[in-house]
Structures are given as structure tokens and as C-alpha cells.
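Take a look at the structure below.
With one protein chain held back, the other chains of the complex are shown just where they sit.
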Amino acid sequence: MSSPIKKLPMLSGRLEALGDGIFSVAMTILVIELELPKMISGGWAGFTAALQHTWPGLLCYMISFVVLGIMWFGHRMMFEFIARTNRYFIFLGVLFYMVVCLVPFSTRFLAQQVQWQSILVYGLNLSLCNLTLYAQWLYGVRRKSLMEIELNDEVRKEARTLFLLSPVVYGIAILISFWFPYISLIIYVITPVLYLLPNKLDKYMP
Amino acid sequence: MSSPIKKLPMLSGRLEALGDGIFSVAMTILVIELELPKMISGGWAGFTAALQHTWPGLLCYMISFVVLGIMWFGHRMMFEFIARTNRYFIFLGVLFYMVVCLVPFSTRFLAQQVQWQSILVYGLNLSLCNLTLYAQWLYGVRRKSLMEIELNDEVRKEARTLFLLSPVVYGIAILISFWFPYISLIIYVITPVLYLLPNKLDKYMP
Amino acid sequence: MSSPIKKLPMLSGRLEALGDGIFSVAMTILVIELELPKMISGGWAGFTAALQHTWPGLLCYMISFVVLGIMWFGHRMMFEFIARTNRYFIFLGVLFYMVVCLVPFSTRFLAQQVQWQSILVYGLNLSLCNLTLYAQWLYGVRRKSLMEIELNDEVRKEARTLFLLSPVVYGIAILISFWFPYISLIIYVITPVLYLLPNKLDKYMP
Partner (left out) sequence: MSSPIKKLPMLSGRLEALGDGIFSVAMTILVIELELPKMISGGWAGFTAALQHTWPGLLCYMISFVVLGIMWFGHRMMFEFIARTNRYFIFLGVLFYMVVCLVPFSTRFLAQQVQWQSILVYGLNLSLCNLTLYAQWLYGVRRKSLMEIELNDEVRKEARTLFLLSPVVYGIAILISFWFPYISLIIYVITPVLYLLPNKLDKYMP
């Protein structure tokens, strides 16, 4: 029933399961922060007033949800290639999860008031998510013992582009925010859309 | 240990796991919103008064829980047929999860006060859940590369009926709510029961 | 890649995953309700005073956590025997999850004040958990198409005893609570211990 140790399998399944749990909680927690529309007067007037009050929070909720969805997708894609883990790979993973869990916090901060400080915190947080995930990816794909499917140069380059795209864009948004914070907000709305455009990885998918 | 890429497997397992996580958090979060019965006086009088105060919240909790259970079931059934994913299928999935996560929010709104505004928000939210899931289903079953088991016409039609049934009924409930919001509430209570009646998919189940 | 439908597999894996998610959230949510010890004065005096204030909440937290752990165990054991599901089995499962999710709510109510009303709500909730799980079990084991491993009479009887033990004990606790609510609380503390004693199912375990 049991055999002496040589190498442990260290399959990535449980790290993925922890990630799915963390993403699903972080995504759902966003909604707890949403303030209920307070209806001061009845009828359409009161309703539209309440909606106007809820709107910024709802928008930030939607941006963060889609961004987290895209990050989850990137994380999920990584494990198409990587099937085994080791201690350092897992610690990089915990680091990634740590900054992911802060997203509901920075979202709340952004929803409270759109100004350069909240744009900075939010953009920094999202950039750190991408960068820690990229670090985990770079660590993983350089170790053949962890990989299931070998990369080719096209995938390698496209992955780099996708990982670094949003930190660069968010950096620009942060710079702009010192003068026009609402333009930065528009950039935050548009960025996820860039990830929906066709890319070079699509042809490897069923 | 590794082989060059041709097509990635892109199995649906992790998307399902994310969904199970999101549904379980959304369902459990409903209970955080529940107000504790405040017992002003002791004995049966105080207890029944407290129950009467908790009752609307508890009812809304139960409706939403059962509705989310039915949606989870539909989502789960989809993956009896679909076994692989691609980027667009997953993005439709994230959209579905986004509206699912809003259900605790609209439930709280409905529990606060039963009036046409809250009936509208709640019915719209639940309808969007069904419609985004239906969009994902339509996208998936039109791509043979994603499917595990081929559909026949009976399943296709019955799925359509089940996906569109509640948006239609909720649309009627919203219309009625401008005059009789409590009748709309009764419709919201009855709708889930429709999904418990025998249907044409039952014969394919063990 | 795809084959025409005859019978869908309807494996129980996702229902179990939803359950694991719901139990883990319900168990962890218990801790959100815990009030922080407020330290009015420093030193040991202030600390023990704070502990005394936190103690009832912490005790209720521990009881509920262990009880949920035992229910999770029963739920998990059920799926040693049952490997496939159908629509009715899943709806019974959703019902079970619904009452499980209410446990943090009744725990909060009990922690607030130990009196017959809270003993009643708490005991009723836990009994409903056991009874709905038992209903699901009875439904499942009567359908050979859902089962993986056939039951023998010993397992059948022992399962019935374990499912009905706590509703009976909780019923007694509720009766007693009209006179001595703290004795009922002691019964709630002791009941989980009964489930730790050796039983007739142990010999089937590795």
C-alpha cells in the first residue's frame, strides 16, 4: 500500500483549488461592500436618485470583478503548462494570492472617492497582482520538472506581453491621475477590454 | 516529461470549481444580511414579535437560496455536455458569475422593502443570471470542440424553455409590481417551484 | 469527440464540491460574529474581564464549529456510498445546504442570550440539518442507479441511529430549556461528544 519516497508528485491541483477558493471569495466579497440604494422619496425620482448614489460603487464592483476574472484566467492558463509544484513556486503563489485578496480593499478605497490617491492604490495593487503572477510563471516555466507541456517562443512572448500590458497601462493611468483622475478611471474601465481582443494564444484553444 | 504544444486541453474543471466557490459564498453570504430577532420583551409575546420582524428577511433568504440552487443546477447540467473551454466561453462564464454575485445585494434590497423598485432590481438581476448562462450555453453547444456529449433536439428545446421560463415570468412580475408588489413577491416564491416539476430531461438522469 | 446521449453520468463530484464550499464558508463565517475582547483596563484584571466577556461567544463558536464538522462528516460519508445524482437528489441537497447556512445565524442568536427562545431556534436548526440530510440519504440509498457501494443492514441501521440521535437529544434539550436553559446549553456541548465515541461504521474504515 505504500512505497519509499524518491520524488514526491507535488501535483499542482491543490494550489489551484486554493486559488479558486481565494478568487471566488474575493470576487463575492466585493458585493458586501456595495451600499444599498437609500430611497429617500418614492417613485421614479427617488429611484433614480438612489441609483445615482449607488452607481460609482457598482461601476467599481464591475471593473474589479472583470479584472479579477481576467487574472483568474491568466492563473488558470499557467496551469495548462505547469503540472507540478515545489516550495518556492508555492510561496510565489501565496504572494500572488496575498495581493489578489487586497483587491476588494483597494476597490472600496476607489469607490469612496476618485482622486489620485485611490487611483494610485488601486493601480498599484492590480499591477502587483500581474507582476507576482508573472514572477511565478517565470519561475515555473524555467523548470522542466514542473512542466507538463513545453512552451514555444510565440507563447512565451505573448504571455510576457499579456502579463506586462496592464502594469504599463496602469502606470500611465497613475501618472495622469495627478491632473485628471477621471481619465484614469476611464483607463481602468477600458483596460480589461484589451484582454478580450483576439490574441496569439487563441489558436491553441479548442 | 513535457511535449510541444498543439492544442491545450482546456478542461472545464477549474471554471466549474470557481463557480462552485462563487455559488457557495454567495449562498452563505445571504445569511450575514439576516437581522437577528430583537427580543424587546420575554416569553412567547416577545418571541413571536421578534419572529414577525425577522420573517420578511428569512423569506427573501429562502427564495434567493433556492433560486441560486436552481441556477447552480443549470450551470452544473451544462457541464454534463461541455467538457472543454476557450477564452470566450470563460469570459461569458465570468459575466454569469458577476450577476450571480449581485444576488445577495438585490436580496438585501428586496428584504428592506417590498415595492416596485426592489421587485424590479431583484427580477432584473435574476433574469440576467438566466440570460448570461443561456448565452454561455448557446456559445458552448455550437462548438463541437468543446462538447463531450452531443445534444439532441429534445434536450436543446427543453434547455431553451428552462432558461427562458424565469426571465419571462419575472418580466410579468415586474409589470404587476407597479400596482401590486406583493403579488409579484408571491410570483417570486412560486417560480422556483416550477423548476421542481418533472421535465423532459429527467429521463436522461440515473 | 462527442457521442449521442443515452444516460448522463451525473457524478456527485460537483454537489460535494458545492457542499465543501458551503461548509467551509459557514464555518469560517462563525468567527466574523465573534466580538473582540474590549480591554477597559490594562494588566491581568482587564484581560480576564475581556476574556469573560468573550467567553460565551467563543463557546458557541466552538460548539457550532464541531457540530458543523460532524455534519460535514456525515455528508462526506454519504458520498462513500452514493456516486451519482439526479434532480431530486440535488434539490434535497440544496435544502440541506440551506439549513446548514442558517447555523451561523442561530449561533449568533444563541451567543447573544441563553434562554429558551434561542435554545429553541438553535436546536430546531441543527435538527433540521440532520433531518434533511437523512431525507437525502434515504432518497439516495433506495435508488441503485445512484449507488456505488451497496449497503448492508448494519450500516443502514447505524446510519439511522446517527442521523436521528441528535434531533432526539436536541428535542429533549428544547423541552428542558423552558425551565433550565443552561442545562440545555450543557446538552448542546455534550451531544457532539457522543459522535466521537466508537461506532459500528468504524470497522469499515481504513
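Chains here go by letter, A, B and C, matching the order in which they are written, and residues are numbered from 1 within each.
Basically, contacts are C-beta pairs under 8 Å (C-beta built on N, C-alpha and C of every residue); 3 or more make two chains touch, one makes a residue touch a chain.
What you see is a predicted model, and the numbers here were worked out from it, not measured in a lab.
*Asks:* Looking beyond the chains shown, say which of A:S41, A:Q117 or A:T161 touches the absent one.
*Replies:* A:Q117
*Asks:* Of the residues in chain A, which ones touch the absent chain?
*Replies:* Missing-chain contacts on chain A: residues 1-10, 14-15, 17-18, 20-22, 24-26, 29, 32, 84-87, 90-91, 94, 97-98, 101-102, 104-105, 108-109, 112-113, 115, 117, 143, 145-146.
*Asks:* Which chain C residues touch the hidden chain?
*Replies:* The missing chain touches chain C at positions 16-17, 20-21, 23-25, 27-32, 34, 36-37, 39, 42, 46-47, 50, 62, 65-66, 69-70, 72-73, 76, 79-80, 144-145, 147-152, 155, 196, 201-202, 204-206.
Criterion: only the chains that are shown with their structure count from here on.
*Asks:* So chain B and chain C: same face meeting same face, with over half the numbers shared, or different?
*Replies:* different
*Asks:* Once the Cα atoms of chain A and chain B are superposed, what angle does the rotation have, between 0 and 180 degrees and to the nearest 5?
*Replies:* Nearest-5 rotation angle for the superposition: 90 degrees.
*Asks:* From the mean C-alpha coordinate of chain A to that of chain C, what's the distance rounded to whole Å?
*Replies:* Result: the chain centres lie 35 Å from each other.
*Asks:* How many angstrom lie between the centres of chain B and chain C, each centre taken as the mean Cα position?
*Replies:* The answer is 25 Å.
*Asks:* Identify all positions of chain C at which a residue touches two or more other chains, and write them in rising order.
*Replies:* 21, 24-25
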